[in-house]
Each structure stands twice: as C-alpha cells, then as structure tokens.
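Of the protein chains in this complex, one is absent; all others appear in place.
By letter and in written order, the chains are A and B; residue numbering begins at 1 in each of them.
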Amino acid sequence: MIWKLAWRNLWRHRGRTLIMGSAVAFLYGLTLLGLSINDDAHGRMLQEAIAAAGGDVLIHGDGYWDTRASDRVIRSSDSALGRVADTEGVRLAIPRILISGLVSTSSGSSSVYLQGIRPELEIELTDPADDLTHGSFLSDERTDPLVLGSGLVDLLELELGDRVVLTASDPEGELVRALFHLTGIVETGVRALDETVGYTTIEAARDAVAMEEMLSQIGVLAAEGVEPGPLAARVSAAVGTENALEVLTWEEAVPEMVGFVELDDAFGLIFMLVLLVVVLFSITNTFLMAVMERVRELGLLNALGLRGREIGRLLIAETLFLTALAMAAGLVLGYGGHLAVSHFGISVAAYGLEEIEISGVELSDLVFYSTIIPSRWLAASLLVAGATVASALYPAVRASRLAPAEAMRFYE
Amino acid sequence: MSTGIRASAAIIGPREATWEQDALVRVRGLTKVYRQGELEVPALRGVDLDLAAGEFSAMAGPSGSGKTTLLNMIGALDRPTEGWVEVAGHRANDLRRGEAAEFRLDHVGFIFQAYNLVPVLTAYENAEFTLLLRGVPSGERHRTVVPLLERVGLADMMNRRPPELSGGQQQRVAIVRALATHPEVVLADEPTANLDSATSGDLLDLMLELNIEMGITFLFSTHDETVIKRARRVIRLLDGRVDRVEVRETG
Partner (left out) sequence: MWRSTQTSSPVVGSEGPRADEIPGRGTLTSVKLALRNLLRNRWRSGLTLAAVAVAVGLMIWMLSLYEGWLQEMVRGATSVETAQVQIHSASYVESPRVYRSFAADSVLLQRILDVPEVLSASPRIELAGLVGDEDRSQVARILGVDPVRESETTPVADAVTAGRWLAPLPRPFPAAREVVLGSGVARQLQVGPGDELVTFLEAADGSLGNELLEVVGVVQTGNTEIDRNALYLHLSDAQALGALEGEIHEIAVRTEDLARARETAVAIAEAVGASSATPSPASVEGGLVVRPWQEILPGIDQMIFVFRRSYWVLYLLVYILAAVGVLNTQRMSALERRREFGVMMAIGMRPRRMLRTLLVETAVLGLVGGAIGCAFGTALSWYHATSGLDMSLLARETTFSYMGVSFSERLYFVLRTGNVIQPLAVMVAVAVVSGLWPAIQAARIDPAPTIAGRS
C-alpha cells in the first residue's frame, strides 16, 4: 500500500522527480565515468611502469637498482636464472645487461642507456621492435648489432651501417670501449627516451663490458593471477642469500609511480565527495520542500489514519524509488559515456601535449580511454545510494512529526 | 459629503438605450467563454454596463453568475471573447500583458478576498507598493501613504508584517494600497469573504466614508449582505447576464 502510494506520488510530481532525479543521475553517471577513465589511465601508467622497470619482480646485484652502479651485477647468473625460472608462479625470467655509457662517432658523443636483451623473451613483456622505423631489430647475423633511438641517431648524425663506439665501465671499474654497427632505429615518440635508448643482443653487450657469466637484471614475469609480493618472496628464497642479490617487486622498484597514482586517486576521491555534498544539500532541500509543499496532502493522510511513522516510511519509500530510477539513468549515462570514451578516446595530444614524465616513466600517446573495474563501480554505487537515502532521512523525520494543524501554519 | 452621485438615478437594464454620456466605466456586449477541454463554458453572455464616477456599487449573484469574471474584465485581468470595456476612456480589453499591467497601475485599484498582501513586506511597504511600481520618489510616497494609513486607523501598525495583522487590518492595508495611486475605480472582489460580520461592517463603513470624502468609485463583487446593504446600486447577475439593477438610497 505504502509502496504503491510512493510510486504514484513520484509520477504525480513529475517536475520535481525529474529535477531531483537528474541531479542524482548526473552525479552518479559522472562519477562512474570519471572513475573508469581514471582507473584506465592509472592502469596504463602502472603498466608502463612495470614495462619500464622490466617485470613484475626484478632481480639485481645487491644495491644495483638504487645506485645503478656498474659493479653491482648478478654473478654466476646461469644458476640464478635457472632457479628463478623453476620457481612456482614464474611465467618467464628475462635476462638483461644494462649499460649506462657514452656512444661516440666522428661527430661527437652522447650518453646512452644500452640494454643487452634477448628479443624473443622481451616480447612477452613489451615488444621494443614495435617502435622500429628503420633497419632490423637485432635479427640479422651481425655479432655487434646496435639499435638506437631516433633522437640519438640525429644527434650523432648516424646512418644505418655506421660504426659506433661505446665507452662504459665494466664490473671491475675499468673503462672499456667496444665497436658496434648501427642496424636499426627506433622511435618511441617520447623525446627523452629517443635521445638515450639503445638495444643490442645480450651476447654483444656481455662482450662489450666483459660480463660473461654475469647479468645486470633478471626481469620476472608472474604467471596469471600471481601477486608480485608473494612471488618476490618465493623468488628471493629460490635464489638464496649467498649471491648477494636484491629482489624487488615492481611496486618497490617504482614506488614513486605507485605514490603518484595513489595521490591522484585521493584527489579524485576528495573531488567526488565534495560534489556529493553539493548534491546532498540540494536533495535534502528538495525533499524538505516536497514535504512542506505536500503538508496538506500528508495532513489528509494523517487524518485518514496514517500514522506519523507511516508517513515517514512513505517518504523513504519514495526516496528509494527515486534513487533507484535516478541511478538506473545514471548507470546508463555512465556506461554510455564509458563506451564512447573507450571507443573514441579523449585526446590530450589535440592540445599539443604529447608526453608526460611521471617518476621517470615516460607516457606518450596521451589519449584517455575508459576501463570498468567492477568493484570500484560497486563502491561508488553504494556510496551514492547510501548518501541519497540518508539525505531524505531528516525530511522524513520532520514529516512524520508534523501534526496537520501545525503543518498548515508552517505552510503559510 | 458634497460629492455628487450623478448616476444614482439611472436604472440601466441590459437593453435600455439611455446611456450615460460621461460614464466612467463602460461595458458593451461583453461575452466570455471558457474552454474546459472539449466543453465551452459561457461565463458572460453579453453584458452592457455603465458606471459613473463616484459610484458605490455592488455586483451580486450566485456562484458562477459571472461577477468575478466581469470584475476581472473591467480590471484588464482577463480578456473578453467578444465586446469591450472602457475605463475613463481607456480600452481595457485587447491589451498585451505589459500594457494590461500598466493599465491596472494607472486606472484601477484592486482589493481581493484574502492573502492580498506581500507577506515579506510591512504594512507601510505594502501600502506604498503601487506607488513604488510607478516610480514615485520615497518622500512623496511617504506623504501620500502615511495619512491614508492613519485615516484607516493603522497608524500604530505600519511596521507590522501581514501575519501580525488581523484579517480586517490586512484588508485596510489593501484599501490604502488601492487608493494610493488615485485610481479612477477600485475593484473589490469579495473583500469581506474571510471576515466576521462586525469586521466586515466596519471595513465597508470605512470604504463608504472614503467614497464620500474622496469621491473614489467602488465596484464590488459579492454575495455578502453587509456589502449589498450599503451599496447605492446593486447589479444582480444571473447566468452571465445582468438580471436587474436596484438603486437605493443609503445613508
């Protein structure tokens, strides 16, 4: 009975239902859309961070990650690599040699971050060959291949096939020079990367800096559903302590990125909560007005024998219906927005912004898309629903206490 | 007491041809049909009426006889379906909304049943509201409104707001508001409907005094005997027509 009355009341006051409902629907839809755009951006940032770090879990010589010191290497790397690969939950262990050095040609020299890699393994994380614009990516028969970023190639006025000298420090601290031939050029779109990045094969890199039997890094990819934390613990146990290695999860490796995402999320939450307050004020107001406006009608119900509590319940029932309707509309709005954004994307590049550096991770391709994380949508839904219903509580209490005679006086 | 009541002798029926040449209000062939969905509801079916300056007249009749409709037409609050209305030589029909408002401000004073006043304004502010709308400077408004408020016996209540005034006092404020602009005619739609008979009598006596002292023309719509008793001319309406007109001597 009360429910039927509540439902009909909602349709009788269409203008009010529409205005109130639209405020809730608008807020809810926007919240959902904002959440999924943010979550998508953050997900991609963290993905980029994992790729930039080199894996879900990273193994180095102790202290390497912090100092990038050329003498902190993984010695007896074959056994370490084998043990890591056999650890439960490890999908793949990727060996790397990382060299920070100078590349020189006749027209000058420039710093380079050279990675000695196995291309066929790197594909499992991210394929650096995707950015190849000229030549080949470490696939020809040369023993001293070198792929450089396009910025570096321009800086050194290089052409494919040119000789390039690498100067770097070997693990013993000796300066070594090694000859490479430029076989490929990559362009990532991020200027800072293109001016420093270089790739060669792991064998050529080992030759260049005298690191036979050694590695700079083992990047570990987790199997499906395996969390990096527990995996790092198992890997750490597997490699043992005798080799003086450090084992880091990617979150430990790029804590700044994780911090930035947390901070960005926190600001988003503050923004949303304050907006919710704005909406709650207007909803409470409207409910209160609805009560006053209908004081005579409610007085009539009272006179007909409906008790105060039931009148309060009637208003709560109306609120529940209204909230349900509004949130259904908001869901359509939010989901529609999500579909549109995830299909078309919102490009920031249109305003000339092409790359952002956050905590050493370069983000290019600045187009926002949208990803739904169901648990986050659910949390937002509960928050909006709870707050809306809560905002009707005071007016409902007020209505239930309103005696008809007093009601009339209040109205005038 | 010297103000003459020139039209008092005239008995004007619906089809009689003895028109007053200098009538203040002239109504001719006034017809009003309201539409209620498919239904056409005639409210006035051809009313002719003349009102001379200084009259104190009442339109009486049962509910639905067209009293209020006729009053609204004279006050340019409603548009006739056919016919026309003239107040002091100014047409009251076929005006645009803004023009109608101006017409009312310039020529007509209104007193309604109840809730006549703006609740957030004091008695004084309500009384001067029409002058304010005319753009009369505040000193002049004061000089006009204060004596009137004193005259109607509200000297001590000028700063009270409507909820703090009795129904009779509220209507007195409405009278001052209506008179402040020196309108040609004051239209009062059931001004005593919400008042007890003693208060009604006092209010009407006051209006009658003002009518005599200042020569203000009053036209009431009512079915209250206290009003009809005091009216010098009673226009009886029935089913949207003038049924008969009674002229009496009152004292």
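Please note the rule applied: contacts are C-beta pairs under 8 Å (C-beta built on N, C-alpha and C of every residue); 3 or more make two chains touch, one makes a residue touch a chain.
Quantities reported herein were computed from a predicted structural model and do not represent experimental measurements.
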| item | value |
| --- | --- |
| Options B:E40, B:D196 or B:E213, residue touching the unrepresented chain | B:E213 |
| Candidate in contact with the missing chain, chosen from A:G240, A:G259 or A:G386 | A:G259 |
| Contact residue for the chain not shown (choose from B:S57, B:N93 or B:N116) | B:N116 |
| Touch list for chain A against the chain that is not drawn | 15-16, 19-20, 22-23, 26-27, 30, 66-71, 100-102, 104, 106-112, 154-155, 167-169, 173, 175, 255-260, 262-263, 265-267, 271, 274-275, 277-279, 281-282, 284-286, 288-289, 292-293, 348, 351-360 |
| Hidden partner interface residues of chain B, rising order | 68, 72, 75, 77-78, 97-98, 101-102, 104-107, 109-110, 112-113, 115-121, 129-136, 140, 143-144, 147-148, 150-151, 177-178, 181-182, 189, 213-214 |
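The rule is short, and it goes like this: only the chains that are shown with their structure count from here on.
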| item | value |
| --- | --- |
| Chain centre separation (chain A, chain B; CA means) in Å | 75 |
